[in-house]
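For this depiction, one protein chain was excluded, whereas all remaining protein chains were kept in their positions.
Here the chain labels run A and B in written order, and each chain numbers its own residues starting at 1.
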Amino acid sequence: MPKTGFALLLPTLLLTLGAADPKPELLVFGAASLTESLQELGKAYEATTGQRVIFSFGASSDLARQIQAGAPADVFFSADTAKMEALEKAGLVRAGDRREFLSNSLVVVVASNSKFRLTTAEDLVNVPRIALADPASVPSGIYAKRWLSGLGLWEKLEPKVVPTLDVRSALAPVENGAIPAAIVYRTDAAIAKSARIAFAVENGPEILYSVAPLAGSKNSKAAGEFVLFLSGPRGRAEFVRRGFTVRGAQ
Amino acid sequence: MPADDLSILLLTLRAAAIATLLILPPGILAAWHLARRRGAGRTLIETILSLPLVLPPTAVGLLLLEALRRSGPLGRLLDRAGIEILFTWKAVVLATAVMSFPLLVRPARTAFEEIDPRLLAMGRSLGSGPSSVFRRVALPLAWRGILVGTLLAFSRALGEFGATIMIAGSIPGRTQTMALAIFQRTQIGQDASAMRLVGVTVVIAFAAVWTTEILMRRRTQKAAA
Partner (left out) sequence: MIELDVALPLPQFHLRVAATLEADTVAVLGPSGSGKTSLLETIAGLRPKASGRIALGGEVVMDTARGVFLPPERRRVGYVPQDSCLFPHLDVRGNVCFGMARGARAGIFDEAVAILEIAPLLDRFPATLSGGERQRVALARAIATEPRLLLLDEPLAAVDPLLKGKILPYLLRVRDGLEIPFLYVTHNAGEARAAAREALVLREGTVMFAGAPDEALRSMSLVDPEARFDNILSGLLGKPRGIRETGSLLVGEAIFAVPAEETARPGAGAVFSVAPEDVLVSTRPLEGISARNVHSGKVISCEASGATAWIRITAGGLEWTARLTRSAAQELGLVPGREVWIAVKTHAFRRLR
């Protein structure tokens, strides 16, 4: 009799314990804006090398914090260089293998059916709320703040800002109509289904991504090779296709 | 169910099951001793054990993160031993175990307290030592309360969010549980796929609570008899 209850638990246990332990996959921490392109490249890489690659996407600041705390990632792809430098200072990055070749730009998006007519930064004053990734830490938010500060608009707009976890979670509320406008990357706007670009930011701050294998990687050979793959012709082609700007010769 | 959802479900069930199994022995022992002891020490221990129930889960997460941080004393020890916890599936298990612990202990303790102490004394007088009385008298008499606690702990483990995201992150395929996946999908506007996961959790929660209720009712009926 008393066993019936625990017997309910047992099959669940066996079922779940049976699931195998993580295979030696390559774990890549990537900025949220890289989601689609990196997933595509991960598949391509696995197809050619047989090395499985899995990703954790989020705000570069969150990912950097996790790496600092000891997260077992093999490669870090940050949306800015500051996070990478901080990790490098902490000795967590294989500095020699660090690559910086990817750039992006900011855009202001509104819902596809939005009534707001926004063409310049000044027009944002008329919008009740603006979503952007947390300007205190997340790269896209920091870039946006830098842009608006340069125009002297930040103080006026700051009360309207709804900070979000990462750039993709700034885009989502615009798409479902919760927030009328957001500042995101051009590449994010490109994948949006029900949001459109109101205007592109011109003369905005320089945006530079940074990718490097991590010092703590247990799979450091594959980590280094994957970084080379990303910065190589196949990687660059994919990023360009997604709307990123690729810098310098190969 | 899409393969992604299935793997999230399995990962969640597995972490919750391991966490529940891990806390069963210490939880039952803690409940037993709390039920048997009196005095100020007991209240203190009880309060400490209940903290995860009342603290914000993120606070518990941060405390765990600080404790296990590579630069911290415990983190350094683990690092030297080559044990990785933070941001691995072990961190999910740890976070859910800590958060679920009080939910197991409370009903189990009540069940132990409800046992007539004279039955335990009787067991001793009939020649059984303390541990044997615990096994042959206390456990069988308290099993329903322990089971209720186990199910509560398991349910909590399935849904834990705050502490998990602090120390395990939300790495798809590794540490992303149902609760984390629902949050993450909503954040990036994939409400429909998040809703699919919500449906799965509703089914699981329903089953767990239903089982608990049935067992509770049988328990009260038995008490009335």
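The definition used in the following text is that a residue touches a chain if its C-beta (ideal position, glycine included) is under 8 Å from a C-beta of that chain, and two chains touch if they have at least 3 such contacts.
Note that the structure is a prediction, hence the values are computed from the model and not measured.
**Q** What are the shown chains that the left-out chain touches?
**A** B
**Q** Among B:29, B:83 or B:126, single out the residue that touches the unshown chain.
**A** B:126
**Q** Out of B:56, B:73 or B:140, which residue would touch the omitted chain in the full complex?
**A** If we include the chain that is not displayed, B:140 is the one touching it.
**Q** In the whole complex, what residues of chain B lie against the chain that is missing from view?
**A** Within chain B, the residues that touch the unshown chain are 116, 118-119, 121-129, 136-137, 140-141, 225.
Following the convention adopted for this analysis, only the chains that are shown with their structure count from here on.
**Q** If you average the CA atoms of chain A and of chain B, how many Å lie between those two points?
**A** Between these chains, centre-to-centre, one finds 33 Å.
**Q** Considering only the defined contacts, which chain B positions touch chain A in the complex?
**A** 10-11, 13-14, 17-18, 20-21, 65, 68-70, 75, 79, 84-89, 140, 143-144, 147, 150, 154, 167, 169-174, 186-189, 191, 211, 215
**Q** Can you tell me which positions in chain A touch chain B when the two form their complex?
**A** It is residues 2, 5-6, 8-9, 12-13, 15-17, 19, 22, 25, 27, 32, 35, 54-56, 58, 62, 66, 69-73, 164-166, 168-169, 171-173, 175-176 of chain A that touch chain B.
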